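Note that one protein chain of the assembly has been removed; the remaining protein chains are unaltered in position.
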Amino acid sequence: MSEQTEHTHHIVSPKIYVVILLCLLAGTAATVWASFLELGIWNPIVALAIATGKAMLVVLFFMGVKYSSKLTKLTAISGIFVFMALIGMTLADYMTRAWGRW
Amino acid sequence: MSATILSLPDQSTARIPKTNFITKENGLLSWLLTSDHKRIAILYLISITFFFFIGGALAGLIRLELLTPQSDLMATDTYNKVFTMHGVIMIFLFLVPSVPATLGNFFIPMMIGAKDLALPKINLLSWYLYVVGGILVVYTMVSGGVDTGWTFTTPLSTHYVNTNVMSTGMAVFIAGFSSIFTGLNFIVTLHKMRCPGMTWFRLPLFCWAHYAASILMVLGTPVLAIAIVLLALERTVGIGVFDPTKGGDPLLFQHLFWFYSHPAVYIMILPGMGVISETVSTFSRKRVFGYTAVAFSSVAIAVFGFFVWAHHMFIMGISNYAVLVFSLLTMLVAVPSAIKIFNWTFTLYKGSITFETPMLYSFGFMGLFTIGGMTGVFLGASGTDIHLTETYFIVAHFHFVMVGGMLMAFLAGIHFWWPKMTGRMYPEKLSQLAAVVTFIGFNLTFFPQFILGTLGMPRRYAAYPPEFQVLNVFSTAGATILGVGYLLPVLYLTWSLKYGEIAGDNPWQATGLEWQTQSPPLTENFVVTPIMDHEAYDYEWLEKQQAKEVASVG
Amino acid sequence: MSDSPAIAHGALAEAGDSHEEHPAYQRHHFNSVEQQADTTNFAMWLFLLTEVMFFGGLFTAYHIYRNWYYPAFVAGSHQLDVFWGTLNTVTLIASSFTMAMGVWCAETRRKNGLVVSLVLTFLLGTVFLGIKSIEYHEKWEKHHVPGFHYSLQSFINPASDPAAAAYGDKPLALDMARHTELYFFLYFAMTGMHALHMIIGIGILGFMIFRARAGAYTSGHVTFVENFGLYWHFVDIIWIYLFALLYLISRHQ
Partner (left out) sequence: MNEISPVLWQFLVKWMTNFALFPPEASKIAPQMDALYFFMVLVSLIGLTIVILLVVSFSILYSKERHPHAVQIEGSTLLEATWTIIPLGLFLIMFVWGALIYFRVYTPPANAMNIYVVGKQWMWKAEHPGGQHEINSLHVPTGQPVQLTLISQDVFHSFSIPAFRVKREAIPGRYTTVWFEATTPGTYHLFCTQYCGTNHSAMIGDVVVLTPDDFKKWLAGSTSGNSLAQDGERLFASLSCTACHNTRPDARGPSLANVYGSKLTLSTGESITADDAYLRESILSPSQHITQGYAPIMPTYQGQISEEGVIALVEYIKHLDSDYRIQQTTTTTDLLPESEGTVAGQQPKPQGKVNP
């Protein structure tokens, strides 16, 4: 085979799925609760942090990236990287517009 | 002329092999429902040539109009519709799909020793999406055209024109998905379908270039899709996302549009570079100089290609500090192209060079792409961009890179692999003449436009001040020669289908796996899956192979 | 938008011309079943990348307009019901869980377990869409659908609207109130695109339940279920971000 398929077909046991489910539900509760607090600038940061945490759980366990090949991990990371490039560099323009005079 | 490496079988006895991918099944349905990557490549080749000549005719109309300072050949809004259609057809229906969908589809599986692409049905779906997009573009042309330019600048395209922006947008949206599926197919195939022994650094550079272009296709095109969906929503429902009176920002559309459209120019040029690596290596009988450098510079272009898009917007009022960032990154992305040009040049060193048509087109590519690349740096440096942007300097720059670069490479690839695709040779002398005519016509057409650009003649003008007329007359004269140069190949290539000499398996004695099987190839490409036991461009291995064959036959 | 995972269909078993012995569902151009499974899995991941970039454009627009018109976004998000939003998130997480269980059942060849979890995922998905349609209907009633004679009533004087009054919103100036239309455009664009992906997913789920009952996926060939699982989890992740960004901008008094 061209590339040794290290994708040994790892079957994730349901116990892990249940634990992840509970973590996700806890995360949802936490983020809803956090949004009722007055945290000023920290509100969006906390909300996004919890959302990213939940997303990581889903990606690593439900989608099984944790057990899959380096290639799948690289694909996921490159996708996020270009997504960040789009948002980051566009916002860089909008944030620095006020610095110079127009 | 000098000696040639062409070695054809004895014409009296040579025959086209009885069973090959063309004769395996016949009937229209066997072509329209095929999942054979080679047949899909032929379908693409026919549809792409059709759209290329519509775009070419529109280019001719533009050049005729610009023969005189006044706009007298056609009304100004007709001229606007003609150059918009020229842009949309040439970019979305010719430049983006041409080399990947025809030569890439046909040869990537053969080069890596696979029976077919990883997802054949998706490949066919990609062609059908292309055809649906094409039909929508033809419908747009027939039912009144669109006059927003291929860049669909908002708020012009959303509030100030009443032409078919919606149908063009849908056409580009659907053709975009065709490009996504082609790119996705190539990445999966190159990762998962390589034959035993075919490591990444034994892959032909053609495959590396397509791998890089496919990354851009897969990650860039969806952003264009969302930009068009938002444009359509803004135009129909008036949601205000790009409309300043409702608080939206028209520059947001520019950001989303150019986030795809700059990687799109690398999607167009990288496959062309892949073809040039193959032709330069074969016709100088040498391994490409600095194989890893060329391979990694393709991937470097793909990675850096995502961070430079705002150099199209330097004068549009984005923040001065963002201009610094994007101008610096544009300079970085220009370096890999320079590396590739010098590597091809040094491949010729100590080679054994012959000057068949593919090599003439490759020389044309190297010269014109160098000029095109350098003038890109003029526009990347933010200072000179103020004066040169949105003038004919830009038109000259991207025509040098796209027509001088990509189209020359496409013609080089078509001539190089024609014997493998059809089993027939094209007429050598006539095609060398066509290559030289194209080169001369090209330079006469687009070099004056650089001077017009520095003079400040704006893009997309139907009428211009009289002192620009002389250069425009040269440009139109060049365009007629270019037109002839592009018509010739269609004639003699179709002629060669019936009357061309029988090419045999390896007319150019090239080292790629695709040359080690019959031409035209079998449907499953190889009788037994090849084992790759030699480096990418191993001419010694080829000589041993031919010596073995002579010994076994003798 | 024909973006249903046609890829998954591509991997469906067709009797390839098997000159050497291999299972019926292996397509002719693959050398082994692992290669085929690996390939379609990788193809699915690449397809999900295109979806990430597709939603990326919307997220960029969201970030810019949220910074520019923050008060309008706060007032707009008060119009959304946190209860429905949380319930939807819980529903979708649960459906992700049942989908994961479904993949586990397919891998361990438990036919009934597979059918039950797929049906549960199907039901949870429809519940999600039901809740969504309730919310959309409520927006339609209040004329908060951008472009269709959008009314600023509940932003100019929030007292008249119980949802806004609950948070004691101060009345917005007219021009800021107008920008709430941008908020609702982003709301409908993002959740609408997400709902479209849900509808496609539920359609394929129905097809899969029908095939699973015929025992198609519990005889070793699980790639179709696995790939659909990836797609479903991806749609769940998108909703996790949408919930955080659209519903929870600032819920404190």
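Order as written gives the chain letters A, B and C; numbering starts at 1 within each chain.
Everything that follows uses one rule, which is that a contact is a pair of C-beta atoms (placed from the backbone, for glycine too) under 8 Å apart; a residue touches a chain by one contact, two chains touch by 3 or more.
This one's a predicted model, so the numbers in the text were calculated from it and none came from an experiment.
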item	value
Option touching the unshown chain, where B:T102, B:N164 or B:T389 are the choices	B:T389
Contacting the left-out chain in the complete assembly, out of B:Y464, B:Y486, B:W508 or B:F526	B:Y464
Touch list for chain B against the chain that is not drawn	2-5, 71, 76-77, 80, 147-149, 151, 153, 155-156, 159-161, 244-245, 247, 249-251, 284-287, 289-293, 314-317, 320, 323-324, 327-328, 331-332, 334-335, 338-339, 341-343, 345-346, 348-355, 363, 366-367, 370-371, 374-375, 377-378, 380-387, 389-391, 451, 454-456, 458-470, 473, 539-540
Absent-chain interface as seen on chain C, which is shown	69, 71, 172-176, 178
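One rule holds in what follows: only the chains that are shown with their structure count from here on.
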item	value
Chain B and chain C, separation of their C-alpha mean positions in angstrom	36
Between chain A and chain C, centroid-to-centroid distance (C-alpha), Å	16
Residues of chain C whose C-beta touches two or more other chains	31, 35, 38, 42, 46, 49, 53, 56-57, 60, 64
Junction residues of chain A, two or more chains touched	1, 71, 78-79, 82, 86, 90, 94
Touching residues (chain side chain A, partner chain C) in the complex	1, 5, 7, 9, 11-14, 17-18, 20-21, 24-25, 28, 31-32, 34-38, 43-44, 47-48, 50-51, 54-55, 58-59, 61-63, 68-69, 71-72, 75-76, 78-80, 82-83, 86-87, 90-91, 94
Contact footprint of chain B on chain A as seen in their complex	1-3, 71, 78-79, 82, 85-86, 89-90, 92-94, 96-100, 102
Sites on chain C touched by chain A in the complex	31-32, 34-35, 37-38, 41-42, 45-46, 48-49, 52-53, 56-57, 59-60, 63-64, 67, 82, 86, 89-90, 93-94, 96-97, 99-101, 104, 107-108, 229-230, 233-234, 236-237, 240-241, 243-245, 247-252
